[in-house]
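Working notes for the structure below.
A protein chain is absent from this complex, but the other protein chains hold their places.
First chain written, first letter: the chains are A and B, and each begins at residue 1.
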Amino acid sequence: MRSTYRVIMFLQTAGAYAILIFFAYLMLFPFLFMFSTSLKDQTDTFRYPPRLIPQEQTTVSVPGYDGLKPLYYALVGDEKRPYALVETNIQAGVFANPNNPEVTITHPLSDVQPTGGADSQQTVTFNGEETKLWDVTVEGVTTPMVQLSQTVLGRFVDPENPSLQVLQNVRLSEPVEKPTIRPENYSEVTTLNGLDRSLTNTTLITIAVVTGQLITSVLGGYALARLRFPGRDQLFVVYLGTIMIPFVVLITPLYQLMVLIGWVDKLAALIIPWIFTAYGTFLMRQFFITIPKEIEEAALIDGASRLQILWKIFIPASVPALATLATFTFLYAWNSFFWPLVIINTGNRANHVLTLSLSILRGKAADNANLVMAGAAIAVLPPMIVYILAQRFFVESATSSGVKG
Amino acid sequence: MFRKSLWPILTLVIIASMLISACAKTTEEPKPTEPQTPPTQPPAADVTLRWRTRPDNQAEIDVYQKASDAIDAKMEGVKLVYEPGGSESSSYQDVLKTEIAAGTAPDVFWIPGTDIADFASRGLIMNLNDMAAGFDINAFYPAPMAHLTHNIDTGKEGAGSGALWGLPRDVSTFVLYLNLDLIAEAGAPDPRELAKEGKWDWDAFLDVAKKVRALGTDIYGYGANAWWGPYGVWLNAAGGGFFNADRTACGLDTDASIEGLTFQRSLYVDNDVAVPYGEDSEPPFMTGRVAMFQNGRWGTPGIRANAKFNWDAVELPKGPNGHMGNWLFWGAYVVNAKTQNPEKAWALLQQLTMAETQGMISELGTNIPSRVSDEAIAKFLTFTPPANNQAYINGLKDNVTAEGPLWAGSWPEFDAVMGPAIQAVLTGQKTIDEFKASICAEANKVFKK
Partner (left out) sequence: MPSAALLKTADSRTSLLLRILAIWHIILSMAALAGIALIWAIAPQAVWLKIVISIVLALVGIGSGITAVWIQKRQHRGRMLSLIINYLGFLFCLLYGMQVLGVFLGIDAMAGTFGRGIIFLGGVLLGYLISAFGDRYDNYPARQKVFRQIGKIVILISLAAFLLAVGLLQGLWALILQFNNPTPYFLLVGLILFSIMIWAMWRNPTAEAMKAGNVHEEMLSGLLFLSPNLLGFLLFFAGPLLFSFYVGFTNFDATTGNRDWVGLQNYAKLFNLSIVQLDAPDQPVTEALDVQVYDELTRFNVLGSSFIIGAEDKLFWLALRNTITFCILALPLSIIPALLLANLLNSKLPGMKFFRAIYFLPSIAAVVGVALIWQWLYNAAVGYINFAISSSVNLLNGIFSLVMADPQIRWLSDTRTALLAVVIMSAWQWIGFNTVLFLAGLQNIPGELYEAATVDGAGKWAKFWNVTIPLLAPTTFFVVTTAVINALQLFEQVYVLIPTEPPGGPNNSTLSLVLYLYQKGFQRFQQGYASSVAWVLFIVIFGITLLQYWRNRAGGSNY
């Protein structure tokens, strides 16, 4: 009885872990894919079936041939051997015995002779048509055959002994590969596509927005939480009501405002409007209201100014709330795309932010998955690092808001 | 007391100094567009002109920059600033319109031919007619010039119409880029040979495509990208087109247009030889899985850089009435209606379209000079690969339709109606009959009554 209970418990736990691990894999896989692809060679990104470990085709120098030649697995007898491709586009025909057209062999055209000589080539009736016959010699055995179609082959030789050779289809040959990583993708994508400048811009904007928003939110939150003035409660309700207003309603008029003050295509447009938010003020107000009034009153009696009280008492007490707001704002500023797309998407590449450069990169490097993924990694990594350092506050910011996602 | 307030003060000082240091470079590299900075420089200084084109890669940017510097050295009293616009994928025209809306657009810019009408009728670009007295417009391909001299009020076109909206930068046309290895492996006939013998028609094309398709499930005979250019040529080749003859109504439901569309649908649906419509055909072509990739001259640099197989170009196959029906793609340099220096901008426009400048740029391989001259063509033929540059010139000669602005209506809106409908046909979701029944009712709404 007790042991069956244990078995059931164990199975339940195992099941729970299985589900958890499955989802963890699901959540992590796209990122794994991103990192692996960002280290691949371009050809490798188009291999099917896809693989996570970056690999490149091996090349080798072959005596008697110039330069490095790519290695493929060639079928020698029944054995697969690494052979080097030294010549392509060898004209070949697909031949079959007219009596047994199911079995075909592919043979170079230079190596077949007209049956009965060039002047009096024999023919045979094949599929109801008069068809020429050719002498095809395979392993010393010569058979008259009909040519079904034409194709090309490649010449593969043993790199150690170039006289050993095999003719086979190049496209279907399996390349010999070795794991290699290409970290150059990162430098290529940053320098060639201006991602370094975008990274600086995004960093600057994020620092400015987070700092600015913390300052205005702390000041405003303190005023709303602690200082009585006419209209305060009504204002608070207005602030509360506007938290949910979607940004899309504002995008047209805000754009017009930026046109009016000449901030279109300027980084100022990405910073200044975003340092005043109802949400941050609301969050700080909610936190400040929980701080006991007694400490503050004692300080007031000692003659401290409001700013000193805020600086000496409230801010030290509300580090978790500040960190929560900072992470939230950080994510918002770092990841924002719609507003930069509207306001910065002009000819001035110097003012592009990371998300914007990435969306342009998508089009420009449509067939370079490795570069695109390197770009994506550059955009995704900094929030991840911050997340690992300050996980608690990210979770806080999610549970305390759930608002602007 | 000092200690207590040190940090807030320090913070303020930092913010203030950061803001101040913010001004650092604004005067070192004066940007002419800043609306706040009034032109305080003495009038003797050079006038700054900004101009822009849409390059696709760094090599092109470098060439344009070189051209800009060369012209800068030639023009008196003008300082040129070349700005590479966004690439094709970053919606060049939208960006430009944003800047025009914000008043920060450059003085001279390039726009695709289809957008001329939209920009001109909104009053965003300048009519250069008065300044261009005595200018020989016949030096350029006539079809683009007809559109560029369209008079909005009278509808007249050509010399003496009273309108000149810009000068063409270059022209381009579709070819089929060939993966010769795949075609050889499939044992299909070489399209270049067929074209020389005059046998390169729709049947021959379909035959090659089918043979290549038989090589494997992920190997395609034909590929084209999903926009109006690639599907339009099949309609043109059948004798149809997007519009009626005088471009005042939809022509998509005429028998000829439908014939062209039906053949193209067969490539995608019935015969299944093409990269599925809507999938980007360029990556599979570059990685050697498409035998015939339809694209313009602008695709050449990318293929030169990336293709690891034998490739060349061939003209489009001839349609049922014996003609190709290619597009003549073009784009023009135009002058911003709000420019401060119209005369200088017009001078720049002429410089930019001079034979010399055009030669410099077409050497890169991206485009074909817009001036009609045997010399220019002879030179163009030497810019290989592809070896068969003649394919482009052949495309320009036979029954070519100029990519055109829609003066009688809104081209972007027409495209917005046509694109999804054609997509539905080519992906097999709509039958040809359904398409024919409703398309023009919807599309005719974009024409001004």
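Rule of thumb we're sticking to: a residue touches a chain if its C-beta (ideal position, glycine included) is under 8 Å from a C-beta of that chain, and two chains touch if they have at least 3 such contacts.
A quick note: this is a predicted structure, and the numbers were derived from the prediction, not measured.
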item	value
Chain not shown, its touching partners among those shown	A, B
Interface with the unshown chain - residue positions in chain A	13, 16-17, 19-20, 23-24, 26-31, 33-34, 37, 45-50, 196-197, 200-201, 203-204, 208, 215-217, 219-220, 222-224, 227-230, 232, 235, 239, 242, 244-257, 259-263, 266-268, 271-273, 275-278, 281, 306, 310, 331, 334-335, 337-338, 341-342, 350-351, 354-355, 358-359, 362-363, 366, 369, 372-373, 375-377, 379-380, 383-384, 387, 391, 394-395, 398-399, 402-403, 405
Residues from chain B at the interface with the omitted partner, ascending	14, 17-28, 34, 36-38, 40, 89, 91, 94, 97-98, 100-101, 122-124, 218, 226-227, 276-280, 284, 289, 412, 416, 419-420, 423-424, 427, 429, 437-438, 441-442, 445
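The rule is simple: only the chains that are shown with their structure count from here on.
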item	value
Sites on chain B touched by chain A in the complex	4-5, 7-8, 34-36, 52, 56-58, 83-91, 94-95, 98-99, 101-104, 106, 181-182, 184-187, 215, 218, 280, 282-283, 286-288, 306, 308, 310
Complex interface listing, chain A residues touching chain B	42-43, 46, 48, 88-89, 91, 94, 149-152, 169-171, 192, 258-259, 262, 264-265, 307-308, 311-312, 342, 345-349, 359-360, 362-364, 366-367
